[in-house]
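Notes for the one structure printed next.
The other protein chains are all here in position, but one chain of the complex has been omitted.
In this document, chain identifiers A, B and C correspond to the written order of the chains, with residue numbering beginning at 1 in each.
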Amino acid sequence: MIRVLLFAYIKERLGTEEVVLHEQQMTVRQLRERLQHEYDLQTASSLMIAINEEFATNDDIIHAGDVVALIPPVSGG
Amino acid sequence: MIRVLLFAYIKERLGTEEVVLHEQQMTVRQLRERLQHEYDLQTASSLMIAINEEFATNDDIIHAGDVVALIPPVSGG
Amino acid sequence: MERYSRQILFSPIGEKGQRTLQYKHALIVGAGALGSANADMLTRAGVGRLTIVDRDYVDWTNLQRQTLYSEEDAEKGWPKAVAAKRRLTAVNRDVHVEALVMDVQDESFTSLFEQQIDIMIDGTDNFETRFLLNDLSQKYRIPWIYGACVGSYGLSFTIIPEETPCFRCFVNHLPSYHLTCDNVGIISSVVQMVAAYQTTEALKILVGDVAKIRRSLVMFDVWQNEHRFLRVDKLKNEHCPSCGRDRTYPALHREKAKMSVLCGRDTVQIRHGHPFRITEMMEHMKTSGQQVHGNEYLLMTQLEGHRVVLFADGRMLVHGTKDVTFARSLYQKYFS
Partner (left out) sequence: MERYSRQILFSPIGEKGQRTLQYKHALIVGAGALGSANADMLTRAGVGRLTIVDRDYVDWTNLQRQTLYSEEDAEKGWPKAVAAKRRLTAVNRDVHVEALVMDVQDESFTSLFEQQIDIMIDGTDNFETRFLLNDLSQKYRIPWIYGACVGSYGLSFTIIPEETPCFRCFVNHLPSYHLTCDNVGIISSVVQMVAAYQTTEALKILVGDVAKIRRSLVMFDVWQNEHRFLRVDKLKNEHCPSCGRDRTYPALHREKAKMSVLCGRDTVQIRHGHPFRITEMMEHMKTSGQQVHGNEYLLMTQLEGHRVVLFADGRMLVHGTKDVTFARSLYQKYFS
């Protein structure tokens, strides 16, 4: 089980604070694809993704038990 | 082993970021007494004390493995 | 409403929240660093009415962190409440700002509570005043938002009567020793962070988004990169004399001291008991050759090597001393 925490507008887009994926493991890239197709999150490719409070790159592997955070970059200022 | 985290001026007073106590258990009141006598921390009675990110009262018990935070109340503004 | 368009777009406020804010009244106690920052944000946000209470005047050392004030305010020695009102009115004329130059220990402060107050913001610099606010909050059931900072370290907590622990549940006695900006200094960014927390909670309360009110105490150190939320539920004390079952509101019944040493200020405050007729006194002192300056709110002069300030509301400050006996002797010699 992988917990995916949502922040800012992603939370509102998906209407929930977290998503649970029943996977043993997956790459960050696979997570992005799944968010895009299964959850219709068109911005998935530009999200920053952290695994257990550390940013990860596309080839990093997420394991069951990990907590993933989706961090949308924003431009307001 | 009990880890005691220090913040603000307490950190500077004791010259360290944390103190480790080799106890199986102790009450918050006992911790205050020990800070006052062993570490010469005269303000120990007015510190707010949290165990594992939750504030505790004097009769609460700290167990080995707990993380304790000493929070000095301040008045500036 | 157009000027609030970005705040209306923020969905937890929206048009409804924005209209609600117009009918709310916030009391800001203390117009120093935290008071300045909160008053500025609440004014820009369009809260209908602000009452600002402060006993002090703008000093050059305030400018480093008290964002409502400019050099001119320090030069002229305006009372902080008055200078704050001037800036806030220039920023948003639609907000009704009331500026009160007074000590919260005076009777007239308590009489403010005869009107509707929706929120109190802690901009004070001492524990004694906070215990007073805390008892008033419980007695009149007004939420208040504790905020404090020294150095790069800050704390904030939202106190909701009948729900959360109160300030006395946290800090059950006046700490014998504590740090102030005057002994360990302060940087402006920690002020802004505490105030950001206070204003956010105030907005949640004022627009009625109670589910989002933060129920933990936040503690941080911006220089040390520390930031924690600490749960508080255990601290609610049913025997608390401020919020428990048998309440005595001890801070409301304290004898008001005629003389007091201002917290970390190297200054003694004396209460005259009656108003000072500032303009008349200033005229009189000038004709007798005394160096004096001021405005309609206060008079500043030098007596026996000490800077002395008299306020129209009947208070006298003697700077550069903590010696109450000496300060009283000055007062008796010249003004009693």
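Here is the rule we use: a contact is a pair of C-beta atoms (placed from the backbone, for glycine too) under 8 Å apart; a residue touches a chain by one contact, two chains touch by 3 or more.
Note that the structure is predicted; figures quoted are calculated from it, not measured.
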| item | value |
| --- | --- |
| For the chain not depicted, the shown chains it touches | A, C |
| Of C:96, C:173, C:227 or C:277, the one touching the omitted chain in the full complex | C:227 |
| Absent-chain contact - pick from C:184, C:285 or C:303 | C:184 |
| Sole contact to the chain not displayed, among C:20, C:172, C:200 or C:237 | C:200 |
| Per the touch definition above, residue among C:11, C:111 or C:325 touching the missing chain | C:11 |
| On chain A, residues whose C-beta touches the chain left out of the figure | 7-9, 11, 42-43, 45-46, 48, 50, 53-57, 60, 69, 71-77 |
| Interface residues of chain C (partner: the chain not displayed) | 2-13, 37, 40-41, 44-46, 60-61, 63-65, 67, 69-72, 87, 90-93, 151-152, 181-190, 192-193, 195-197, 199-200, 203-204, 209, 212, 214, 216, 218, 222-225, 227, 229 |
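In this section, only the chains that are shown with their structure count from here on.
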| item | value |
| --- | --- |
| Chain A and chain C, separation of their C-alpha mean positions in angstrom | 44 |
| Centroid spacing, where centroids are CA-atom means, of chain A and chain B in whole angstrom | 38 |
| Centre-to-centre distance between chain C and chain B (centres being mean Cα positions), rounded to whole Å | 30 |
